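Structure record follows, encoded as C-alpha cells.
A single protein chain has been omitted; all remaining protein chains appear in their positions.
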Amino acid sequence: MNWSLFFGELVSGLTLGSIYALIALGYTMVYGILKLLNFAHGDVYMVGAFIGFFVLQWLGGALSPVVNGWIAVAIMFAVAMVGCGALGVGIERFAYRPLRNAPRIAPLISALGVSIFLQNSALLLWGPQFRSYDTFDLVGVKSYSIGNNFFISNIQILTISVSIGLTIVLALVVSRTRTGKAMRATSFDRDAAEMMGISIDRVISFTFFLGSALAAAGGVMFGLVFGQIFSLMGFTAGLKGFTAAVVGGIGSIPGAVLGGFLIGLTEAFATGYLPGGSVYANLYVFALLIVMFLIRPTGLLGSPVIQKV
Amino acid sequence: MSSLGGGPPLDEGDLPAVTPEPVDIPDRSRVGTDEWVSQAEARRTAQTGLSGVVARAWERLPAPARLVILIGPFAIFPFITNEGNLYRYGLITVIYALLALGLNVVVGFAGLLDLGYVAFFGFGAYLYGIMASGHSGHHLQAEIAIPIVVVATALLGLLLGLTSWRLLGDYLAIVTLFFLQAFVIFVNNANGGLNDFSYPFVGKVDLTGGANGLDQIDPFNLFGYHITTTKGYYFFTLISLTLLMIMLYFVNGSRTGRAWRALREDPLAAEVMSVPVNRLKLLAFMFGAATAGFSGTIFGAVQSGAFPGDYDVGLLITIYAIVILGGLGSIGGVVIGALVVNGAPELLRSSANARFLFYGVLLVALFVAMRPWYKPVVVFLGTIAFGFAVHGIASAVWSRGTEGHIQGGGRLGRALEHWVLLPNNPGSIAGWAYFALIVAALVLTMVRGWWRVVVLIPTLYLASFVWENKLVEQVSGATRLILLGTLLVVIMNVRPSGIFGTSRVEIV
Partner (left out) sequence: MAKLLELRDVSKAFGGLQVIDHLNLHVDEGEIVSVIGPNGAGKTTVFNLITGIYHVDAGEIVFEGNKVSGLPPHVITNRGIARTFQTLRLFLNMTVLENVMAAEYGHTKATVVEAMLQLPRSRREEKRIRQLAEEKLAFFGQRLAGYRHDQPAYSLSYANRRRLEIARAMATNARLLLLDEPAAGMNPHETHEITELIGKLREDAGYSILVIEHDMHVVEGISDRVVALDHGVKIAEGLFDEVATHPLVIEAYLGVRAESEAV
C-alpha cells in the first residue's frame, strides 16, 4: 500500500474539495431561493481569481509587494470578495430579476448568456494566456509532514481552513441573523415571505452577494494553490461546483460542503489510482453524478420534495 | 344570463327562483360577455405597429405558402452568389437550421433542457467517419452509412434520455452538459494512444484520431452518385431540411405532438391525462439525437473530417440562440434564427462589415425600443453632438487621445475617426471603459423617462469608444460571443418566447 500516494491524493482532494465547496455554496443558495441554475456562477469565480491577480500586481507584484505577503493575500481576498459580490448583485439585477415571472427556461438562457459574456469579456480584456500568482515568491510554500508519508503545505492548510471558516460564518449568518431567517423564509415560500413584509429583492440580492463573494474566495484560493489562472477556468469549475451542490443535496449548506469534498476527493483519487487518470478524472466525477441521481436524486443531505397537488 | 335581469331578487343562500337560461340556446355575442371577454386576452397581447401587422398577415397564410416563403430564398441563393459565400452563408446556415430543428423538438416541443445536444452532432460525424473515411479504411456507401448513424445516434439519445427518467428539468441540464464534456474528452483521447482505453479483444484502437481529428472522411456516395460540390451538399441539406420541417409540422398536429406539448405545459397533469410522460421524454430525446446525428454526417462529409474542437459548448450556445431567437416550438422560426445567428457573425469577420452591423443594430434598437419617435432622434443627434464636443476638447487638451487610427478602414470608419476618441495606445483605458460601459448599461436600466435619454447619450458614445478600441480586435472570436451572450440576455428580457414564439402563460 503506497501510503505516500494515498495521503498525497487525500490532501489534494481535500484542498480541491474546499474550493469546490465554496463554489457549490453559491449555487445551492441561489437555487434554494430562486430555483435557478446560475450558469454564470463559475465565471464569477474566474473573475474573482483575476481580481485577486490584479490586486497583487497593484500591490507591487509577487516579488516585491508593498506590504507583507500574507497581508497582501488578505487584501486580495477582501477586494475580490467584495468586487465579485457586487458583480453578482449586478448580474441578478440585470439578467435575472426581470425574469422572475417568465417561463422557467428564460432565466436559464439568460444565465447562459451572462456566462458567455463574462468568459469572453475576460478573454477579450485579459487575453487567453495564463496568469501566475507566484505563490512561492509571495508567501513561500512550506511543507509540513507527519511521519514519512503525510505531507501538507501551508497553502493547502490555508485553503481548507479558510473554506471551512467561511462556511461556518455563512451557516451562522443563515441561522442566527434576521437576514438569514428572511433568506430561509424566501426559499420556502416566496410569496408568503413577501406578504410577511420581507423585501424579496433585498434578500435575493444579499444571497447573490454572499454566493459570489464565496466563489471569489474560491478563485483566489485556486490561484494560490495552483499558481495559474486563465479566463476559461470558470466553466469546468462551475460544472463541478454544481455537481457538488447536487450531490450534497441542493438547498443544503452542509450538503454543498460535503458534496464539494466528495467531488474533490473523487477527482484526486481518480487521477492517482484509476487508468487514464488525470485526463479522465472529469469523466469519473460525471459517473459519480449519474450514480447519485440514480440512487438518491435529492442528494446526500437534501430533503425529498413533496409535491402538493 | 337571465338571472342578472328578470326574475325575483335572490335571497342569500337560495337557489335562483327563476330557472336559469337553458344551456343550449345559441349564444349571441354581447358586449361584456362571452366572446368579447374571451378575446380580451388576445387583444391585450397582440403586437402593435408594423410587427403586429406582419405577424398577423403571417399567421393568416396557409402553411404551404409559409414554407415556400421561408425556403424559396434559400433555393435561389446558390444561383446568385459565389462558392465561398454559398458555403459560409448558405450551407452552414442550413446545417445549423437542421440541428436547431432537432433541438427545437427536445426543448421547444417537449420542454426538456438538453445541454449535451451537440455531442450527438459530433457522434454522427465521427461515426460516419468511422464507416466511410480514408482514416478508418472503411468506405461504406452513404445510403447504408447514414441510416446506421441515425439509428445509432437515436439509441445513444435513448441511453442519455434514460437518465432523465425521474429528473427535474434542471438536473437533466447538468447531466447532459456533463455528457458533452465526456464526449469531448473521449474523442480527444480515443486514438489508440497513451490515454486511450484498452478494449476487450481488440486492445487499443484508433477510433477518432484524437486531438487531430478523424480526417479523410469520404464524400457522400449515394447509390453511386458522389456529392462533391458545395452546391450538391447545399441542396441535399436544404431538401432534408424542408422535408423535416414538413414532417414536424404534421407531428405537431398529431397525438404525439399534443402529448409533447402537454408534457411541456404540466407533466403531472399530462401523466394523469393518460400521457406516458417518461416514454415521451425519451422519444423526444431520441428524435433530437437522430436529427443531430444526421446533420453530423453531412457536416463530416462537407468538412472531410471530424475534429473535436467543433463540437463544444460554443456551438451549443449558437444552436440554442437559434432556437430561442426563432421562438421555442416554432418550426419556421428556426430558419430565421439560423439566418440571423449564422449570417450576422459571418458579417462580423471583416472589421468594416462588423462596424456597419454594430452601429446599424444600435440604431435600429434605438428606434424600435424608444417611443415616441422624437426620443430616439434626440438621442441620435445628441450623441453625435456630444461626440464631436468630446473629440474637440480631447484634441485640444489630451493629444494622445486622438492619435490612434481606426481599425479596418472603410468609409464609415474614416468618418468616425473625427468623432470617436482613439488613443494611440488604448491598453488599459479600453479595459476601464469596458467596465464603465457595463456600469452605464446597468444604470440605464434603473432610470426612467427623460433621464434615460440623458444617460443614453454618453453611454452610446462610450459604447462606440469601446467598440473601436477594443471589440474590433477580436471580431471573429471573443467579440462575437460577447455579442451573442448579450443578445441572449436581452432577448430573454424583452421577448422570452422568441421572435416567432407566441407569448406563453406559465403556472409558476
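Letters A and B name the chains as they come in the text, with residue numbers starting at 1 for each one.
The working rule: contacts are C-beta pairs under 8 Å (C-beta built on N, C-alpha and C of every residue); 3 or more make two chains touch, one makes a residue touch a chain.
Computed from a predicted model, the values in this text were never measured in an experiment.
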item	value
Per the touch definition above, residue among B:265, B:312 or B:417 touching the missing chain	B:265
Residue in contact with the excluded chain [from B:64, B:147 or B:276]	B:276
Interface with the unshown chain - residue positions in chain B	1, 3, 10, 14-16, 20, 23-27, 35, 37-42, 247-248, 250-251, 253-259, 261-262, 265-266, 268-277, 283, 287, 502, 504-507
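The definition used in the following text is that only the chains that are shown with their structure count from here on.
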item	value
Residues of chain B touching chain A in the complex	107, 111, 113, 163, 166-167, 169-171, 173-175, 177-179, 181-182, 185-186, 189, 195-197, 268, 313, 317, 320, 324, 328, 430-431, 434, 438, 441-442, 445, 470-471, 473-474, 477-479, 481-482, 484-489, 492-493, 496-497, 504, 506, 508
Complex contacts: residues of chain A adjacent to chain B	31, 35, 37, 90, 93-95, 98-99, 101-110, 112-121, 123-125, 235-236, 239, 242-243, 246, 275-276, 279-280, 282-283, 285-286, 289-290, 293-294, 297, 307, 309
